[in-house]
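Note that this complex is displayed minus one protein chain, with the remaining chains in position.
Think of it as A and B in the order they're written, each chain with its own count starting at 1.
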Amino acid sequence: MTRTATSSRSRSPGRYVVLAAALCTVLFLTLPLLGLIGQLNWAELGRVLGSSVLHDALILSLLVSIGAVALSVLFGTPLAWLISRRARRTRGLLRLVVIIPMVMPPVVSGIALLSMLGRRAPLGRVLETLGIEVTSNIAGAIIAVTFVSLPFYVLAVEAGLTSLDRRLEDAAATLGASPMRTLRTVTLPGSRGAIMAGLALAWARAIGEFGATMTFNGNLQGRTQTMPLAILQTMQTDLDAANVLSVLLMGACVLILVCLRGRLFGDVS
Amino acid sequence: MSAGLHARLRAPMGEGRLDVELSVAGGQTAVLLGPNGAGKSTLVRALAGLVDIDEGRIVLDGREVTHAPPQERHVAVQFQSNLLLPWLSVLENVAYGRRSRGEPASDARESARRWLERLDVADLAGRSPKTLSGGQARRVSLARALAAGGDLLILDEPTTSLDIDARVDARRVIAEVIREVAAPRLIVTHDPVEALSFADELYIMEAGRVVQSGDPASIRARPRSEYAASLVGVNLIKGHLGRQGDRWKVDTPGEPLWVADVDLPPGTAVLARIHPRSIILSSEPLRTSARNVLAGRIASIAIDQDRARILLATTPGLTVEVTTNAIASLGLEQGLEVWASFKATDIEVYPR
Partner (left out) sequence: MWPCRILLLLSILVCGCQRRDDGALHVAAAASLTDALQEVAAAYEAAGHGDVVLEFAGSQTIVTRAIAGAQPSLFILADEVQVERLSKAQLLAEHFTAFSSPLVLIVPRESYAVTSLDDLARPGVRVVLGAEEVPLGRYAREVLRRAGLLEAAQGNLISEEIDALGVLGKVISGQADGGIVYEVNAAGADHRVRTIPIPDAFDVAPQYYIAIPRSGPCLEEGRAFHTFLESEAGRSVMERHQFRFE
């Protein structure tokens, strides 16, 4: 039964078209990266590895991206839940609020953030009188990166929550589970795949973000310079070193994803 | 009000409304029987607190729970689609109710294990619900509802997803275990056989309302609607009582039915019930003592093992039950003109 279905499918010409298209996509995604690695000037590697720019930026990038993802989870999960539980019109409106920052050029996001939290902006001024500085430091970087990456997390999680079988929550409630227990033992485990996808998306977006960070928070080695900013700055004079930095950033990301793979992307069954 | 369930529910339901009153005493089993779309699911959800009712009251064991959230109602439900939590083991699913009520994990698991044993599925404890067969999942979800306990147990279509053999087996198991439940039991089904085998009290629902309720014997004896009649498998004919000389009859839109003496005034709107087995079928008009003889063609023949149910296009229409041997010896087939004869004394007449 199954075998005939498979073989008849493999005979259809459409299958080759699909395979060819998929292969093109894989090449399109990997060739530029291989090119980057191919251009690597290995003599530079040792020098870059020992540079303080790399160490400072890598550590800051990790802290900032983890901070941004943590904030996304903390504030994004309740929003995702709310969106998934609203009537269609409210849901559409809330989704729009989440999508707009995604389509804004990151530089514009940075300007927008400045208009709220900048030193001369209303909220920023209040915070400054309270002695709280939210720009030109790590906090500013986290704010900028969260603004850009949180929507990815919210949309992914919201999609998961919306597709969750709500009757499972009903069943838990009839078994005496409080709303909190239902959330903890049904809603969240049931959206685990979506939450993991959201985490990965948000983190990927966070680690690569530079437009909003540069505009909102600035670029200063050791204080606000994340990896993408370090790469951009290095690129001004030293393409080889910038190339090495890019490959190192890529390598660090792959390493982290591989380490988390079992936990993050394993079959959620 | 005494212990048990006393409910009057009114709620919107699809395009119509649910409007139901029911009472079930502790230790009693009420069965709600009705076709798809009759409002059974809405009723279950309303009792469990998953949909709010806009009018009425629900009193459970003396507590008013009309608008209480589901987790405070103590209504255990075995859902039609089981709704086991796929990320928990079978044992944890069954222990879920007690753990939700704050029982220590070990106690809850212990009780869960006992219920799984009681339902002969203790060996499934460590399995994931996704690996269970349909029948196993039914048992586990039943165990989960039973383990949770509560003031009302609801089983929603407990055997309909099973194949025939498993169904018989499941009915026996359910009949056994629910006897141990002291709370009122409510079984929802569209299967008349299941309904009649479980019910202490039977509620027949159509279009959001209970059209007839009572113990199974009385419903079998006097169905009040065509649906109820078809459920218990009898002919039910609507008409008005009439007299011709000293003979009683029921006037129908077609031929009148001659009936035995009735203690009702002529003109009363009545229902006439005739059991399909008391009708004699012949391929030509017979001279017998039967006072009713109706001619008509065979509309359809449905064979079930050694019996056949034949639908006649007489007016009023009749269902006749014969042996499969009779079909052969009389050469019965669809479209053949036949005569149906039955005695006046085989017709039960009662007011509508």
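Following the convention adopted for this analysis, a contact is a pair of C-beta atoms (placed from the backbone, for glycine too) under 8 Å apart; a residue touches a chain by one contact, two chains touch by 3 or more.
Since the model is a prediction, treat every value here as computed from it, not as a measurement.
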Shown chains touched by the chain that is not drawn here: A
Option touching the unshown chain, where A:214, A:227 or A:245 are the choices: A:214
Which of A:71, A:98, A:114 or A:143 contacts the chain that the document leaves out: A:114
Footprint left on subunit A by the chain that the document does not show: 17, 111, 114, 118-120, 135-136, 214-215, 217-221, 224, 232-239
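By definition in this document, only the chains that are shown with their structure count from here on.
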Distance between the centres, which are taken as Cα means, of subunit B and subunit A, whole angstrom: 55
Complex contact set, residues of subunit A against subunit B: 165, 167-168, 170-179, 181, 185-186, 189-190, 192, 269
Residue numbers on subunit B that touch subunit A, as the complex places them: 45, 48-50, 69-71, 73-77, 79, 81, 83, 85-88, 96-97, 100-101, 128, 130, 144, 148
